[in-house]
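One protein chain omitted, others in place.
Which chain is which? They are A and B, in the order written, and residues in each are numbered from 1.
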Amino acid sequence: MKSTQVVIIGGGATGAGILWDLSLRGISAILLEQGDIANGATGRCHGLLHSGARYVAKDLETARDCLAENRIIKTIAPHCVEDIGGLMVQCPQDDPAFFEQWWRAAGDADIPSRRLNAEEALALEPNLAANILGAFTCPDAHVDVFRLVLANIEAAVGRGARFHTYSKVNSIQSADGRVRGVGYSNTLTGEKHEIACEVVINAAGGWAQEAAALAGVEVPVRCDKGTLLVLNHRPSSRVINRCRKSGDGDILVPAGPVCILGTSSMSVPGPDGLTASPEEINYLLQLGAELIPGVADARILRIFCGARALYVPAKVDSAGGREISRSYALFDHETLGGVGGFISIVGGKLTTYRLMAAAVCDCVAGKLGVQSECTTGKVPLRPVDDCKAHRRINELLPLPVAEKMERRLGPAVTRVIEAIDARPELAELVCECEMVTRAELEYVLGEASPIPAQTIADIGRRTRLGFGPCQGTFCGYRAMLAGFQTHRWTASQAAKEFSSYLHERWKGQALIQEGKQVEQLDLSHELYGADLSTCAYSGEPDGK
Amino acid sequence: MESNHYDVVVVGAGLSGLTAAGVAACQGLRVALVATGPGSFVLGSGYLKTQEILAAGPADELSEAIAFFCEMAQAAGCPFEGQFSSSRHLPTILGDFQSVTFAPRPLWNAEPRNDTSTAIVGIRELSYFDENFMAERLSDQARLLGSSCTYSARQISLARSCGAPTTTLRIAKRFDYDAGFRAELIEALRPAAAGFVRVLVPGMLGLCSREQQIAQFESELGCTVCELPTLPPSIPGLRLFHLLSRHLSKLGVELLQGFPVSKLQIQDGVCMELEVASPGHPMVLRGECAVLATGQHSSTLLGVDCNGHDEQMHPLTSSGSVMAGNLFVAGTALPGSSGSSGDVMEILTGHRAGSFAAATRGHYAAR
Partner (left out) sequence: MRQDDFAIDNCLKCSVCNAACPVFGVNAQYPGPKQLGPELERLRLEGISADTEWLEYCLGCHRCDMACPHGVGVSEMIAHAKAKHHKPLVRGLRDWWFARPGLLGKLTTILPAISNFALSMKLARFFMSKVMRITPLRTFPAYTKPNLRTPPARTSEDRARLLFFPGCFIRYNRPDLGRKVIELLERNGFATEVAATECCGVPAAANGDAAQAHAMARANVKSLVAGVDAGMRVVTACSSCGYMLKTGFGGLLKDDRELAPAVQKIAASTLDVGELLIAQSDAGMLNTDFQQANMRLAYHAPCHQKSQGIGRPWFHLLRQIPGITIEDLDAGCCGMSGTYGFKQEKYKISVAIGQELFDSINASQPQMVATECATCQMQIEHGTDFKAIHPVEIMLQAYNGKII
């Protein structure tokens, strides 16, 4: 049986951040994730690296946290951040008193901001509605969530930490009031495993209650659904917020080549099986169009929902062991009278993942008697890029391909260079929208990568393959062939994997009502025969 | 007659538009075909699937429409094979089999044949087609169908003539204009084909190669060559489009390619003019009648209150009356229809609309 000091449940930003933090403190840890990286809220969020601008008028503390973390993440993980800046746009429909309130609060929180008149704002973002009154600037940014999680894990794995995807924790063993280990099963193969450990951290986000139940304790979280629309290209080059009391559909975040519009907020029973209603989608589009009129006709690539795990203080008592910040909560179940060695972390934001991880790790270190300080705010997640590799990759590949790949892979780009040097045909593009070469694809599928992709969708999370307009219809097929050619799958496994991948991709498009993506989906259906079951199984007579 | 005055103006070059234009042109009418690119059938294999045939409705009319279409395709140099009473299993790009009633000749011979050894030949520089994947899948699937057909994978290299990597589109274009390349391809295929009755290659045998050219290729190679469907662009699909277009042009159809019809002028129940959104100023076409074969886009052209069509393919207003006596719709996902799709429906409705249109004349002249 494997053993370690700490087992972390949940491979979202929080779990990944904890793994990295622990590895820096020299505490051995294994992270278990039931799906692939960022399977939960992390992979289904807006990717806005908050500057605090959005919270400043109502919650100064959170705003300050966000601003501090915003600055830290920009320095420790620049390759995960597009530092594009943001605008708080003043719409004529909104309360002008709020604009002034916001401006004062931003000053109090030290959020660097400039006041722009309408003309200046429109000069920066010509697609904004012509009737806007003005805007404030703020240091919002986009953070690539998959890359951020990967970066944390890769860095941690580099220091000896372990990480398993498709590993669902389904039991927590305890004895004498303390956790002793966890049992988990591989969700792809069904294999069961156990790990002995001293501490178990519940970073299961929306699933936190279920995970806590395995240890026989409870955490007060409520799931809140948010729906997001992915637009095919970016109509703005900055994050666009609406300057008003936080509401629905008022943020547009340019994210790589696409742009994400959202979000709604709706209480739901759990994080699984979420879907959006047509009304919700139209409502979001309508709100988006109030900021940027072109959004009304923009092509939507995909619609998805995520569940925020909101912490709801049941009764605000000052029981020890419960440290409540404004938006996240850490439960040390030992001091709460539950099991020893079990810690839950819930709520918070993606932006504050590092802060949350630091709080958890301080607590863990205390329990394990390790003297340590959090250094995640100072240590860069990725070593600086290698100039030689940079030059070579630009010789080997056309500019946009080289640039994209370098951003994604960082130092690992040398692996790809070696591969292309050995087999020049690997320079071929597999995904033409996101500029993914066969070499990169084979790298993320191979054992040389720290967290090898198991499925076609995993490839997407590591490379953005299939995230473009075709939504995997063409590149997914090629990725399947690559999996077959590299002997990851047999032909029938490959076909099966592709069809389940495709169905998942179709699901994200099925909610789109009209426009070009509907045609794109039709094309995909037509190509792979969505409505026609392949007749191989129906045993029809042949040619008679 | 005025140069912009036609007996029938067909809008849209999907299978329905091409069929409708063909029906009218065969009756000696002056036809214009306005299109912005080919219809979506060019992305597919050209199979007319059995399920679609069975679902398409009235057998007499269907057989007449399909017969017309097959004749037209034959005359265009891209014949279809098959007959109503039978079907065969043809491969899909995922390596399954699909029941097909009619298919373009170069794709028709890939069905599992008992005790036949078949080579699937891939090209090393063409990574988006994998002969091993296909051979493994098709062998498995053939077994499920109870056939003892075996598919073996072979690979050839075209690096010298095509460079690497390459695509079926690039190969097909070379195939079209470069006789030297065709000879090289035969030489490369010869050893791979040795000992096999059939070779299956990815769809790549030319974008405008006619039946004779492919037959000649086969005879030089000395065995049956058959194409398999690939990811778009589908070479057999594009070939069908090109050859049908050329055929129509030969029949005298004026092909106005590149700009959409942006406006219909309907007056007192007659469609008077169609405006093509050409740069600068519109090109105005007059038709004795018009066929809108733009499928779901027809409703945009007709305006919001279009509500399906009557038996003669006249589009109807929301109150159920005919919009214009000389206006017809064809294609799949017609306004107000339940969105049945597929190439068979395209041909059927195209044939129907084309026939009604051809019989409707003199509206314009009468005024």
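Rule of thumb we're sticking to: contacts are C-beta pairs under 8 Å (C-beta built on N, C-alpha and C of every residue); 3 or more make two chains touch, one makes a residue touch a chain.
Since the model is a prediction, treat every value here as computed from it, not as a measurement.
Participant: Of A:R299, A:K367, A:K496 or A:H525, which one is in contact with the hidden chain?
Facilitator: Touches the omitted chain: A:R299.
Participant: Using the document's definition of touch, tell me which of A:T187, A:S237 or A:T414 contacts the absent chain.
Facilitator: Only one of A:T187, A:S237 or A:T414 touches the chain omitted from view, namely A:S237.
Participant: Tell me which residue among B:A20, B:L90, B:C226 or B:V276 touches the hidden chain in the full complex.
Facilitator: Only one of B:A20, B:L90, B:C226 or B:V276 touches the chain omitted from view, namely B:V276.
Participant: Touch as defined at the start, partner being the missing chain; which of B:L138, B:L207 or B:L240 qualifies?
Facilitator: Once the missing chain is taken into account, the touching residue is B:L207.
Participant: For the full complex, which residue in A:D386, A:E432 or A:E504 touches the chain that was left out?
Facilitator: A:E432
Participant: Residues on chain B that touch the omitted chain in the whole complex?
Facilitator: 2-5, 36-40, 42-43, 162-163, 166, 169-170, 173, 177, 207, 232-233, 238, 246, 249, 254, 256-260, 276-281, 283
Participant: For chain A, which residues lie in contact with the unshown chain of the complex?
Facilitator: 126-127, 232-235, 237, 254, 256-257, 292, 294, 297-299, 398-400, 403-404, 432-433, 435, 468-470, 474, 515-516, 519-520, 523
As a working rule, only the chains that are shown with their structure count from here on.
Participant: If you average the Cα atoms of chain A and of chain B to get two centres, how far apart are those centres in Å?
Facilitator: For chain A versus chain B, the centre distance works out to 43 Å.
Participant: Using the touch definition from the top, list the residues of chain B that touch chain A in their complex.
Facilitator: For this pair, the touching residues of chain B are 40, 43-44, 49-51, 86-89, 92-99, 111-112, 125, 127-128, 130, 132-133, 136-137, 140-141, 144-147, 164-165, 231-232, 341.
Participant: In their complex, what parts of chain A are in touch with chain B?
Facilitator: So the residues of chain A in touch with chain B come to 424-425, 428, 438, 474, 477-478, 481, 484-485, 490-492, 494-495, 498-499, 522-523, 526-529, 531-532, 534-537, 539-540, 542-544.
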